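On to chain A.
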Amino acid sequence: MDEMAAVELLSTHGLTRQYGGLIAVNEVDFKLYPDRIHAIIGPNGAGKTTLVSLICGRTAPSSGRISFKGNDITGLSSAKRVQAGIVYTFQVTSVFSNLSCYENVALSVQRNLRAQQKGTSLLGKWNMVSEADIEQAVSKYLLEVGLEGVEAQIAGTLPYGHQKLLEVAMSLAAGPKLLILDEPTQGLAEAEIENLTQLIQEISKSVNVLLIEHNMEVVFNLADHVTVMDNGSILAEGTPTEIENNHAVQASYLGN
Partner candidate 1 sequence: MVKKDLEKVDQASELNLSRRNVLGAGALVAGAGIIGSQMIDPIAGIAHAAGSDAPIKIGFQAHRTGIGALYGRWYERTTNAAVKHINSIGGIAGRPVEIITEDDGTDPKRGADVVEKLATQHKVDFVFGTLFSHVVMGSAPRAGELKIPYFVVSEGYHVASGALNRYVFQPCITDVRAQISAVSGWMFNNLGKNVTIIYPDYAFGYNHRDYASAAAEKHGGKIVAKIAIPPTESSYTRYFVKIPKNTDVIYHVMVGPGVLTFVRELGEHFGPNHPQLFGFIDSLEGVNISSPGLDFLDGSHFWEAMPRYASAADSAGSRFYRNAVGVDNSGASKSDSKDVAAYSHMFGCWETLFAIKEAVEQSGYKSKKDYATLIETMEGFTGFNEGIAHPQGSKAFSGKTHQCYGQQFVSKVGNGKLNVVHKTSIADGMYEPETDYTKQSL
Partner candidate 2 sequence: MSSWINENGPLLFLALLDGTVTAFVLALIALGLSLVFGVMRIVNIAHGEFFMLGAVFSWFAFDLTDDPLWGFLLALVLAPALVGGIAVFSDRFILRKIKYHPESTIVATIGLLYVIQSLTLIVFGPEARAVEAPLYFRIQFPWFGYSGYKLIVAGMSALGLLGVWLLMIRSKLGLYMRATQQDLEIAKTYGVPTKKIYAAVFALGGGLAALAGVLVVPIRQADHLMGLEPLLLSFIVVIIGGLGSIRGTIVAAFIIGISDGIISVFYEPTLAKMLATLFVAMVLVLKPSGLYGEEVA
Partner candidate 3 sequence: MRKKSLIYSLLFQGGILLLLFILQFILPTYHHSSVSKIMVLASYAVAYNFLLGYTGLMSLGHAMFFAAGMYAAGLGIYYLELSALGALLFGAAFTLVISLLFGLFALRTSGVSFLIVTLMFGQTFYLSILYFNEFTFGQDGFSLAKHLGKLVIFNKEYLYSNPDVRYNFALILLTAYLLISTLIMFSPVGRILIAIRENESRTQLLGYNVYYYKLFALVLSGTFSGIAGAMHALLFTYVGTTFAEIHHSISPILWTLLGGAGTVIGPLFGTGIMYYLVDIISGITSNYQLVVGAVLILMIIWFPMGIMGTLRQKWMKWLP
């Protein structure tokens, strides 16, 4: 058990979230292992988004525990979890639409840079990271998601697809250990999906990715491991192929 725990990157134990009468997430024991793309699928209202909200600390659990890299993070604030490396990318993009793309990414970059030099000096604590370093890092991440040269542009004026990419850039800039992508392809055109899929593939080489996705094609292209949720609890788990052949899943969800 302990060895198991050791290799798990993230695990939840009896995690539950109730809204009044409705139980959004019910006694979920979810395990996520490093070095693979893990996808969560399930019908609307299955509790996928609630689960990840609990994981990244946007909502507090009614009961249950969450541990990350072997230590309990149930009590940590969302900010602390980001600092620990759990970074969440919004389903509906929520970039700072009045600020320039540069500022958007810089915000994320500077915290990460500071974190790296933290304690090195008093200045470090007073987050005196040089603007030069920030600029350099910003353009690196923008390049990584294929948005080079948009620095000066106001984020709100970017096309939707690009805002999604900017969102990803911000998340990467935060230096994630575990990157949670909530419905990344939602509202994107075919070409964009294609492009994003590649990007995720690319990212997954250096970062663990937890993917919440409706688009089965994307899921089966990307995911090494799939968790199926229904009415707030886990219905099935396994490789994409196992899931495809799982009757319960077909019955409840894949439906065809």
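A word on the picks: all candidates are chains of the complex that A comes from, given by their letters.
Note that in this section a residue touches a chain if its C-beta (ideal position, glycine included) is under 8 Å from a C-beta of that chain, and two chains touch if they have at least 3 such contacts; residues count from 1.
Since this is a predicted model, take the numbers as computed values, not measurements.
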Which numbered candidate, 1, 2 or 3, lies in contact with chain A within the complex?
3
Which stretch or stretches of chain A touch candidate 3 in the complex?
56, 58, 77-80, 82-83, 88, 94, 96-99, 102-103, 106-108, 110-112, 114-115, 127-129, 131, 134, 151-152, 170, 174
